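Only one protein chain is missing; all other protein chains are in place.
To keep things simple, chains are lettered A, B, C, D and E as they appear, and every chain counts its residues starting from 1.
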Amino acid sequence: MCLGIPGRITAMTDPARMMAVAEISGVRREVNIACVAEGLPEGLIGRWVLIHVGFAMSLIDEDEAARTLAALHELGEAQEALEQMAEADREMAR
Amino acid sequence: MCLGIPGRITAMTDPARMMAVAEISGVRREVNIACVAEGLPEGLIGRWVLIHVGFAMSLIDEDEAARTLAALHELGEAQEALEQMAEADREMAR
Amino acid sequence: MNAIAFGALRDSHVTLSHGGGGKAMADLIETVFFPAFGPGSGEDQARLTADALCEPGARLALTTDSFVVTPLEFPGGDIGKLAVCGTVNDLAVGGARPLWLSAAFIIEEGCEIALLQRVVASMAREAVLAGVRIVTGDTKVVGRGSADGLFVTTSGVGVIPAGRDLAAARIRPGDVVLVNGVLGDHGAAILAARGDLALSTDLVSDCQGLGHLMEAVLAAAPGTRAARDATRGGLAAALNEMALAAGCGIEIREDALPLRPEVRGVCEILGLDPLYLANEGTMVLFVPEAEAEAALTAMRSRPEGQGAAIIGRAVAASEGGAHTARVQMVTSFGGRRIVDRLVGEQLPRIC
Amino acid sequence: MNAIAFGALRDSHVTLSHGGGGKAMADLIETVFFPAFGPGSGEDQARLTADALCEPGARLALTTDSFVVTPLEFPGGDIGKLAVCGTVNDLAVGGARPLWLSAAFIIEEGCEIALLQRVVASMAREAVLAGVRIVTGDTKVVGRGSADGLFVTTSGVGVIPAGRDLAAARIRPGDVVLVNGVLGDHGAAILAARGDLALSTDLVSDCQGLGHLMEAVLAAAPGTRAARDATRGGLAAALNEMALAAGCGIEIREDALPLRPEVRGVCEILGLDPLYLANEGTMVLFVPEAEAEAALTAMRSRPEGQGAAIIGRAVAASEGGAHTARVQMVTSFGGRRIVDRLVGEQLPRIC
Amino acid sequence: MKFASEFRDPKAARALLAAIACRADQIGASREKPVHIMEICGGHTHSIFRYGLDKLVHEGVEFIHGPGCPVCVLPRARIDESIQIARRPAVIFTTFGDAMRVPGRSQSLLQARAAGADIRMVYSPLDALALARKYPERDVVFFGLGFETTTPSTALAIQQAAREGLGNFSVFCNHITVPEPIHALLKDPHMVLDGFIGPGHVSMVIGVHPYDFIARDFQKPLVVAGFEPTDLLQSVLMVLDQIAEGRAEVENQYARVVPDEGNPVSLAAIADVYERRPSFEWRGLGEIDASGLRIRPKYAAFDAEEKFGIGYAVARNPAPEPEGCACGAVMAGRLKPTACPHFGKGCTPDMPLGALMVSSEGACAAYWQYGGARVAAE
Partner (left out) sequence: MKFASEFRDPKAARALLAAIACRADQIGASREKPVHIMEICGGHTHSIFRYGLDKLVHEGVEFIHGPGCPVCVLPRARIDESIQIARRPAVIFTTFGDAMRVPGRSQSLLQARAAGADIRMVYSPLDALALARKYPERDVVFFGLGFETTTPSTALAIQQAAREGLGNFSVFCNHITVPEPIHALLKDPHMVLDGFIGPGHVSMVIGVHPYDFIARDFQKPLVVAGFEPTDLLQSVLMVLDQIAEGRAEVENQYARVVPDEGNPVSLAAIADVYERRPSFEWRGLGEIDASGLRIRPKYAAFDAEEKFGIGYAVARNPAPEPEGCACGAVMAGRLKPTACPHFGKGCTPDMPLGALMVSSEGACAAYWQYGGARVAAE
């Protein structure tokens, strides 16, 4: 239901109003960071956030992301090995 | 300075607000008749008025108009007679 | 409207969806335009051939006009009729035989589809009358407040047969000036139809195609020098433009100008001069004196030229500075005055 | 501004006077349009000849488009460049060599004259690049709030040399689909340039003329079946239109679609699909398989085709009911989905 | 058109022209030493040029074009003030078309409209009232402009608005009166005028007696005239008759429309709604005592100057005339338009420098448009 896109905070524009610039694939837009600022807006610069309707709604946990990716990678490698084995079996069968 | 056109009152539209229809060369427009109504708006129908910016400003005195026209006509006839005489003189002189 | 009545075909008014390049737009085009103009080529352009174009000495004529008028429908026509006649006339007055028209529509969101259909039907009808085909088109929809209901731009392609060369530069002193009918009907009818001046009249726009009339005139008066349709700026603008191009003067007679009483009435009320009122089916024609009667007779033999009249003649350019008057009018009173171009359009005035 | 700074030539903004058919209009035309396009014929139409038109088998091509864009100037172009390129491209994709253009302007009261001059200069520049002449035009001024700054309608006349017959109906299963460059730049750049979505990007519209590119392709791949510029409705609209006309299916590969990261970014943020974003200098081309490489090489040898790519092929029409999908995409993920026409234009969405 | 075209009979005109020539010779008027007759009203100026009367009359009769064009004498500061009002977001500013092209200090109303102000042309103050009824959330301001002819219409509109409680209607009052500038002209020691053509439509409101001072105190003849060509020629003849006979009287050629006592309803409306300003600025003529009207305090709610705190309601900022502008001298009859160094050079209708080039009733514009200068020069 709710389009969310990862973006990186690149600059603060109006810390009092909790406004910052986020960059998404080279596109910049001002977003509200109230939900992710945790009292220290400047610390956000460089951080990845999940953006919805102009609000940064969640800080992306890069470690978690890396963990998921690693698991996926492992799965992928295993799959590739399996596929190569299957391929080799088929070759031999010919 | 002030464009005024003769028009004829053809109908009352809103006697309370002193509004009537005037016709000018086949063109109709609602005009205010407060200045010419003299207490009896209905009596105006068929009368010629002088219209300025949507207000009938003066009742046209048709007798006066006829008098002026008669004088002009007389002048014109006299002029024509004079011109014919002058023309005859020229003819003769040839 | 019940719940089923949504979607392109069943919409009663144009929405932004109808301009989006998708299904709704295709539906609009198929529902409104194709039935009137015939289906498109399916390509981005019309592909056309005409033998007349290939005859030696023939030239192609190209013209365009955007039409913007309030109200969109008025006594005597609508924006569609205007858009076909206006472009046909611009071809015709140059001696071109109109062949093909393109039509581009800019539609304001909220425009009634039934209105659009009436306008398009009126274009189709007028095209048949003029003997032209509307062969390609375009539709854009803009947001509410970004247009005034509907704008139509037509472009016209015609062929000028070999040997024809109508041009204001060919006008010579002594040439006779004709018009095909009464002046100012369109301008006065539109002013009244707009409603904001609260004028009511029985005036009808003179909007009509002049292609057949022009052919008739050229057959009867092959020496015809030049013609112009007296649209924006009226007869005064057309004459000034032609005098300038011809490098000569023009003298018209107030007595000879065909004018309806109602047009005079509108002008008296609003302080306007009928010479500057727009026409949409009235042209001014310059003919050598020897052919003037023939041209007049040819005009009067057609319905578009019933009210034709000789209104003046070309005269030698008067000496003087840059501001020398080119067009003069002998008033019915015996005086003489300059008929200059105006700065902008005439505004209703009280003094 | 001091007291002397009034009058047509010295006005900084267009007023209703500039559309009135009088001196102010003439001044506007002489000051803004003639310096860029050259003086007009002085007649109501342009008179033209071209040998190419008279060659046996040659056909005349006629096309028209109204251009409405906000903002009027945007990264990579302006409404004038768009108006010339758009019409040149509609001629070019049909195999016509563009010759002449007409240009009709609808100007909103208050439009800056300097802006108008920039737009007109940009049209003149683009016409030179495309090798066409802007030979006739028209100017209308409408009241404030009756237009959106400026609308431009161009019509184009070109000649299709004998023997050329590009048409979507000629597409056969197996034909290769090419584009000349990245997709969606114009649509995304305009969305960002409008400012109301507060997006900032370095995107630039792809607005460019495709006439020379088309000639190069046709020289290298004379068997080319059909082409279309992927404007409103984007690649998806062009492909659907062509598949329908061809009576076949089209299969494209998501992997092969050239897309800038910023375009993807804009689409992710607004929930849009780049396949539906407008292009103004991007065409889609169908070529027999044997000539596909030649066409690709010819494209890449020109700046307009630097980013050219083969993106799919025509396939046999799939069986099914009236709603059978004609265009399908193999996703980069290995799935397959229909690329249908949309109902209207894409709206930014949050879900 | 009844009551109009009958008064354009060329035969009668030729008779009048012959009689005028005869009278002019009789009093020794010549091209070198002409009789100067001022037509006060711009409408008369317009008729004179439209029918070419200036070139048809005996060369010893010279028309001097008076200050009776309300648009021409509207000072630049008032245009600036009207634009200030029109620019307010809630305002719909309504005006007669005449005022649209008059240059203020930096813009005309036409240009202000192009720049975004909501300015609409109306034919009548009644149309402005109708707008006020239609848009209760907007402030509809009417640009009240004109001499005594027009003054009653805005007065009646204000009374109507008061009756209806139309709080969103107001008038930016620029109404002026005829006798005062004439008085000022006559007091000028360089004055050259020998007689006057009196304004026909002003007089149908105020009658003929407000001109009595002209005959009585300055011994100049005045004939109130209609606007058709024979009206004007007859009036010229009547003025020459007075001169020839050594009379100085106020006469009424236009009795079919002008009652000697004016129109009582109009006069009552004016008296109810307006009072005299101590002074009012005229373009080309400067401030003239008691020459302008303002809305009485009891109608202050309908007075745009009060409502928006603009114009004479606050400190004014009058704009000097453009440099070298000779309008004042032309209006006083001391200079012909063509004698102004700007005429046709820095000053043309599409680029008016002075006020008299703006309205088609302005003497310079009329000279230009109808060829008073250009045809004559050929």
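Here, contacts are C-beta pairs under 8 Å (C-beta built on N, C-alpha and C of every residue); 3 or more make two chains touch, one makes a residue touch a chain.
What you see is a predicted model, and the numbers here were worked out from it, not measured in a lab.
Peer 1: Which is it among D:C54, D:L197, D:L244 or D:A294 that touches the chain not included here?
Peer 2: Per the contact definition at the top, the residue touching the missing chain is D:L197.
Peer 1: Considering the entire assembly, which residues of chain C contact the chain that has been omitted?
Peer 2: Here the touching residues of chain C are 1-4, 6-11, 13-17, 23-24, 27, 109-110, 144.
Peer 1: Give me the chain D residues in contact with the hidden chain, please.
Peer 2: Missing-chain contacts on chain D: residues 196-198, 261, 264-265, 268-271, 318-321, 323-325, 328, 331-338, 340, 342-344, 347-351.
Peer 1: Write the list of chain A residues that the hidden chain touches.
Peer 2: Touching the chain left out of view, chain A contributes residues 1-6, 8, 17, 24-25, 30, 32, 34-37, 48, 50, 52-55, 57-58, 60-62, 64-65, 68-69, 72-73, 75-80, 82-83.
In this section, only the chains that are shown with their structure count from here on.
Peer 1: For chain B and chain D, which third chains touch each of them?
Peer 2: Under the touch definition, chain B and chain D have C, E as mutual neighbours.
Peer 1: Which two chains have the greatest number of C-beta pairs in contact?
Peer 2: By contact count, the leading interface is C-D.
Peer 1: If I average the Cα coordinates per chain and compare with the overall Cα mean, which chain comes out closest?
Peer 2: Centre-most chain by C-alpha means: C.
Peer 1: So what's the Cα centroid distance for chain A and chain D, whole Å?
Peer 2: 37
Peer 1: Using CA atom averages as chain centres, what separation in Å is found between chain A and chain C?
Peer 2: Between these chains, centre-to-centre, one finds 62 Å.
Peer 1: How many Å are there between the centre of chain D and the centre of chain E, using C-alpha atoms for each centre?
Peer 2: That gives a centre separation of 56 Å.
Peer 1: Show the residues in chain A shared as contacts by 2 or more other chains, in ascending order.
Peer 2: none
Peer 1: Where does chain C touch two or more other chains at once, residue-wise?
Peer 2: Residues 197-198, 261, 264-265, 268-269, 271, 342-344, 349-351 of chain C touch two or more partner chains.
Peer 1: Every touching chain pair, please?
Peer 2: So the chains that touch one another pair up as A-D, B-C, B-E, C-D, C-E, D-E.
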